[in-house]
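Omission of a single protein chain aside, the complex is shown with its protein chains in their original locations.
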Amino acid sequence: MKTAQEIAEYVGGTLEGDPRQQIHGVGSLEHAGPGMLAYAEAAYVDRVPATGASCVLVPAGDHPGRTVILVDNPRLAFARAAQWLAPAEAPQSGVHPEALVHEDAAVAPDAAIGAWTLIEHGAHVGARTVVYPGCYVGAGSRIGDDCVVFPHVVIYPGVTVGDRAVIHAGVVLGADGFGFVSDGARHVKVPQVGRAEIGSDVEIGANSCVDRAALDATAVGDGVKIDNLCQIGHNVQVGAHAIISAQTGVAGSTRIGGRSTIGGQVGIGDHCRIEEGAIVGSGGGIPSRKRVPGGVVYWGTPARPLSDVKLQQAHVSRLPKMAEELKQLRDEVQALRNRLDD
Amino acid sequence: MKTAQEIAEYVGGTLEGDPRQQIHGVGSLEHAGPGMLAYAEAAYVDRVPATGASCVLVPAGDHPGRTVILVDNPRLAFARAAQWLAPAEAPQSGVHPEALVHEDAAVAPDAAIGAWTLIEHGAHVGARTVVYPGCYVGAGSRIGDDCVVFPHVVIYPGVTVGDRAVIHAGVVLGADGFGFVSDGARHVKVPQVGRAEIGSDVEIGANSCVDRAALDATAVGDGVKIDNLCQIGHNVQVGAHAIISAQTGVAGSTRIGGRSTIGGQVGIGDHCRIEEGAIVGSGGGIPSRKRVPGGVVYWGTPARPLSDVKLQQAHVSRLPKMAEELKQLRDEVQALRNRLDD
Partner (left out) sequence: MKTAQEIAEYVGGTLEGDPRQQIHGVGSLEHAGPGMLAYAEAAYVDRVPATGASCVLVPAGDHPGRTVILVDNPRLAFARAAQWLAPAEAPQSGVHPEALVHEDAAVAPDAAIGAWTLIEHGAHVGARTVVYPGCYVGAGSRIGDDCVVFPHVVIYPGVTVGDRAVIHAGVVLGADGFGFVSDGARHVKVPQVGRAEIGSDVEIGANSCVDRAALDATAVGDGVKIDNLCQIGHNVQVGAHAIISAQTGVAGSTRIGGRSTIGGQVGIGDHCRIEEGAIVGSGGGIPSRKRVPGGVVYWGTPARPLSDVKLQQAHVSRLPKMAEELKQLRDEVQALRNRLDD
């Protein structure tokens, strides 16, 4: 429980209204009730008078009779305040009696290892890290401090995860990359003996996969956020603070630059170079070995600058009219010819 | 074991042939053997004479020497008869000695909880519901009556599932939605503190994900069927009896109307409004904030009415011819000019 004044100070905003308003949780502008904090971005400020929330983070405006906190970025302030008001419930630390920790594994005393989780030999689990029930942490893998590993995550041997990472349920880290070479009759497996390295402050969504490298390492940089059901192929490198939305796939050896933003269901071929700050719209397809520069929105398959795609779409849309004009012109030319022939 | 006559009565059809034919199972027209029931839709009725099945559900026709049951919809009658002939084998009820049920959880006495399944505090499992081995049911979650939860399903805290739902292996319900806000340097997580509410008679395919809401609730309505490897983002609302095929992704806050049909690998952006009875063909892409009306097939990326897509494809296909015509016309105009110049 905090007061509105305390929250205003925490987020660096200016309070208007009742500073002693008691706040115990967060809610949406539409459904929040008494004791709750909500937020309104500029487009929704007109809904503030009707909210049931006791306090609202707003970017501007006059809100007589309401308790509001003026901030530059209400959503950012809300994110911070929500974390502060309701820190994630951490399970009790210690190794559950139904978990198995190999005698050669190192688990920090204040880490929490859930039931039916196996920590294999040579693995390391850092301070205050929570590994939920039913996880598998392979031999020699290393999870840093303050991580949360949700149920049923599988970490193959030799994977590293930095600090403060959040790995959601069903994620598979370090499975073999997809590498085969034909001997003419059969596909011979190219042993996938590299590593997978996940940085600090990374979040990986449910049922996503990051494959281990064939040789060397697949690397996901610090602060990268990956949504659900994504596929990161072997030897891919994802630069720091990139965003990868749901169901996107990245094929082998591609490099994704730092602070790039990849939409949902994007397909990126192998050996591509997606540069720092690049933006690929949802559903876009990048053929193998292409380069996508930063700062321009790319879209479509094969992906091109969005402005090019839109221009081309406009031209294509005008095709029926163009066909009509062509027909008309043919008639006119015929008419001219007739006049000459007469 | 039922007789052909009993089956005819059960499905409301008319028997022709031997009413005492004993039926113990179901099979395909091609591979069914003695004692088995098959079905033939209109297009395959000519294959009835060659089947090894002892009884066939047919829409019409004369089938001398065979035992058939005439019904309006053979596939529907088959679906009902198959369920009746071979009800799903239910594991023994009770809590497996290797399962863990928190003392503050409520599990119906006739529910079945498999080995290495954890039912967390405050969770509820309804009557006759089967939770297979290796599942995780988070704190305060609620699963209704007569559900089947296959192995390795992860249900985060605070998720509700109605009655008679079928949740396939590897499904993740209630993982955090993908919400971040930049503070200029880093992506700050927007706490995902809402709920996920799954209705009754819902089926969700293997390894699919339904995220919890940021605030309020992600809602999957009664009777919705979701195929494998689908992604339902935070705050999405799926109306009753919608169908969503494999590998489709739905981004945040989109509303999918009741009885709509979404093909496979469809991508639906955030804040879309897919109206009741809408149909989106496989592979279609709906950009953010678009509206798709009901009753018309939409396809392509960006998705448009299928008739528009086909018309445009026809125009594009005619491009080589059009280029040729343009060239010809240029020549003719040149010829006319020459005649005038002469």
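For reference, chains read A and B in written order, and residue numbers begin at 1 within each chain.
Here, a residue touches a chain if its C-beta (ideal position, glycine included) is under 8 Å from a C-beta of that chain, and two chains touch if they have at least 3 such contacts.
The model shown is predicted, which means the values in this text are computed figures rather than measured ones.
Participant: Taking the entire complex into account, which one of A:3, A:83, A:261 or A:301 touches the absent chain?
Facilitator: Of these options, the touching residue for the absent chain is A:301.
Participant: Which of A:30, A:145 or A:176 sits in contact with the chain that's absent?
Facilitator: Residue touching the chain left out of view: A:176.
Participant: With the full complex in mind, choose from B:18, B:98, B:145 or B:275 the residue touching the hidden chain.
Facilitator: Considering all chains, including the one not shown, the answer is B:98.
Participant: Can you tell me which of A:70, A:108, A:190 or A:306 touches the chain that was removed from the display?
Facilitator: In the complete complex, the chain left out is touched by residue A:190.
Participant: Can you list where subunit B touches the absent chain?
Facilitator: So the residues of subunit B touching the missing chain come out as 25-28, 30-32, 73, 75-76, 78-80, 82-83, 86, 89, 98, 114-116, 132-134, 150-152, 166, 168-170, 201, 203, 205-207, 223, 225, 227-229, 241, 243, 245-247, 264-265, 282-283, 300, 316-317, 319-320, 322-323, 326, 329-330, 333, 336-337, 340.
Participant: For subunit A, which positions touch the chain that isn't shown here?
Facilitator: Counting over the whole complex, subunit A touches the hidden chain at residues 100, 116, 118, 134, 136, 139, 152, 154, 156, 170, 172, 175-176, 178, 180-183, 186-191, 193, 207, 209, 211, 215-216, 229, 231, 233, 247, 249, 251, 265, 267, 269, 285, 287-288, 301, 311-312, 315-316, 318-319, 322, 325-326, 329, 332-333, 336, 339-340.
Just so it is clear, only the chains that are shown with their structure count from here on.
Participant: Measuring centre to centre with CA averages, how many angstrom lie between subunit A and subunit B?
Facilitator: 25
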